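Shown next, in structure tokens, is the structure this report addresses.
With one protein chain withheld, the remaining protein chains of the complex are depicted in position.
Labels run A and B following the written order; every chain starts at residue 1.
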Amino acid sequence: MIRVRAPFLPALLVVLAVVAALPLAVNNNSLREELFLMFMLITLASSINIIMGYTGYVSFGHIVFFGLGGYFAFYLMQNFNAHFLVAALAGAIPASAIALVIGVPILRLRGAYFALATIGINEAMRTAINNFEPFGGAVGMFFNFSVYDTYGGARNAALLAYGVMVVVALATVTTSYLIRRSKFGLSLMAIREDQDVAMVVGIDPARAKVVAYVISSFFPALAGATFFFKNGIIEPGVAFDLLRSIESLVMCVLGGTGTVAGPIVGAALYEWLRGFLITTPALANFQLFLAGLLLLVVVLFVTAGLVGWLRNRYPVLRAYIQ
Amino acid sequence: MSVDALVPSAIDGLMLGFVYGLAAMGLTLIFGVMRVINLSHGPVIALGMFVVYVLFTGAGVNPYLGLIAAAGLGILFGVAIYFVAVDRIINAPELTTLLATYSVNLMIVGVATSVFTTTPRAVDISLGSVGGSGVTILGTHAVAVAIAIAGAALLYAILFRTRIGKSIRAVANNRAAAELMGIDSRRVLALSFGIGTSLAMTSGALLSTLFSFTPLSGATYEVKSFVIVVLGGLGNPTGALVGGIVLGLLEGVSTVFIPVSWVPVLEYVIFIAILLVRPTGLLGARA
Partner (left out) sequence: MILQVDAVTVRFGGLVACDAATFAVEEGEILGLIGPNGAGKTTLFNAINGVHRPRSGRIVFRREEITGLRPFQVARRGVARAYQVVRPLNDLSVIANVTVGACFGRENLSLGAARTVAEEVLASLGLADKAEVPAGKLNVAQKKRLELGRALAARPALLLADEVLAGLNPQEVSAMLAVFRSLRERGVTVIMIEHLMHAVMNVCDRVVVLDYGKKIAEGSPQVVSSDPKVVEAYLGDPKAAQRFLEEAT
């Protein structure tokens, strides 16, 4: 809403690009692996933010699009030798088409009912694919190593996957920013605040919500395609992992829902914290406990999330941090 | 499986249904009274299992005595969860309470997995069996049904025959009005959370006598509870019991006609369909 007074988006993209280049510059593979995961989480959290933060619809089972994109792309690569880049796009498009089909009915539900329905859809999809033999059923699918030959071996394939994941994350963040600053974004936020009022001022809520849902499904589908391409294996439990879904919600809330920077800050912080907990022997076993405690503290005391809190505490920052 | 298996499968399913229903009553009670979807429901069910397990293996306590301990601890634990995680945000939007109870979920699972690991455990108990001519009923199943019915009856007695129950129903109906009538709504909400948690733990205690389990087992039953609660109408305890029986029967009977691995697909499809077509549940929301 606020007119551009600071080059927020370019600055943000530059920071992310510099971080992304870091492991390549110092040739550190384990750092690259960590950042691969972080950019994936930024994609997931920023996508959820579009439907949850801007529109006010809590999509608990959003990971379903990550899984679908992963499965479609994997299937194309394994059975038709499709190039990864082609397969990723060709996998994400049907995933978003499914979002369109299920979005129309379930976005009529409000509040808790919508949240429950999204959980149901993810679980239905997971258990159905468990039985779907073309996708390998409960065992899933895995690549022959020869698949990676097209890309110059597994090492180069991993590099390609990393590059694509970074680009997907940057595209998600850019889209999130553009939506927030657009008329469309304003209509989403009006729906979030009061759907009846939105309708009376001339917004068609049903349409706006479905468009937001479809957009927010596209990037997780791309991320899923990329993740499982690099992984070489895909199975239902990993592809449709409800825990990962809820974790991306947590990241959103941690950083601040409804802001562009919030999900990024939340994803980075959450991943850093998890890494810290796992590698500290005394805390390794209590990893989940501490993650829960942290979440509770944020939910109870920092409702707006870190970015939201900063923006409220120092209104000057509103012009600089979106 | 053949159609000959229909009757025994139906009976097995029906019996499990009562136990599912008991857990779902806990979830639906909490939603009905305070509009909170309790995402710590699953781990709480698992806790019920482990209370029985620890007492049984550690001190040789009979599992059914352990069950009473689990029910009592459930009340205390539920009240504690309410004051730590829910009280402060009781009027906040849904996402907030979902995340707060989910954080409790993470904490319980975190502690339980580091204490008990994820090795499957079992409470070894046998009460023989009765029957013949193709239909056999295990003693543990029969007792589980009896206890589940007793638990449901107790909940009804509390809700409809006591002062406390009256205030719970008043707060569920209209919290602001109940407060004007002099009801301390915080205490009522905390107690309702306690009763809901106790029902979940009792159900977990029963399940521990039937199947093996890990700290993560609660998740399966949590999702079943969601399906049941939506079947029976969010916030409607009678609906939850009926929904539990329907789901149990469905699980039992459907295995005769479709492979076991398709049963959950069927459950989730029904779940989504009911949400879309009749979100108040088959029996209507909130009795």
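General remarks:
The working rule: a residue touches a chain if its C-beta (ideal position, glycine included) is under 8 Å from a C-beta of that chain, and two chains touch if they have at least 3 such contacts.
Every value quoted in this text rests on a predicted model; they were computed, and no experiment measured them.
Looking at the complete complex, one finds that the omitted chain is in touch with A.
Among the residues A:Met199, A:Leu269 or A:Leu317, only A:Met199 touches the chain that is left out of the figure.
Contact with the undisplayed chain is limited, among A:Leu85, A:Val147 or A:Leu186, to A:Leu186.
One chain of the complex is left out; on subunit A, the residues touching it are 1-3, 181-183, 186-187, 189-190, 192-194, 196-205, 258, 315, 318.
Definition applied: only the chains that are shown with their structure count from here on.
If each chain is reduced to the centroid of its CA atoms, subunit A and subunit B end up 32 Å from each other.
Listing the residues of subunit A that touch subunit B in their complex gives 52, 58, 60, 105-106, 108-109, 111-113, 115-117, 119-121, 123-124, 127-128, 130-131, 138, 246, 249-250, 253, 257, 285-293, 295-296, 299-300, 303. On the subunit B side of its complex with subunit A, the touching residues are 31, 35, 37, 84-85, 88-89, 92, 94-96, 98-100, 102-107, 109-111, 113-114, 223, 226-227, 230, 234, 259, 261-262, 264-265, 268-269, 271-272, 275-276, 279.
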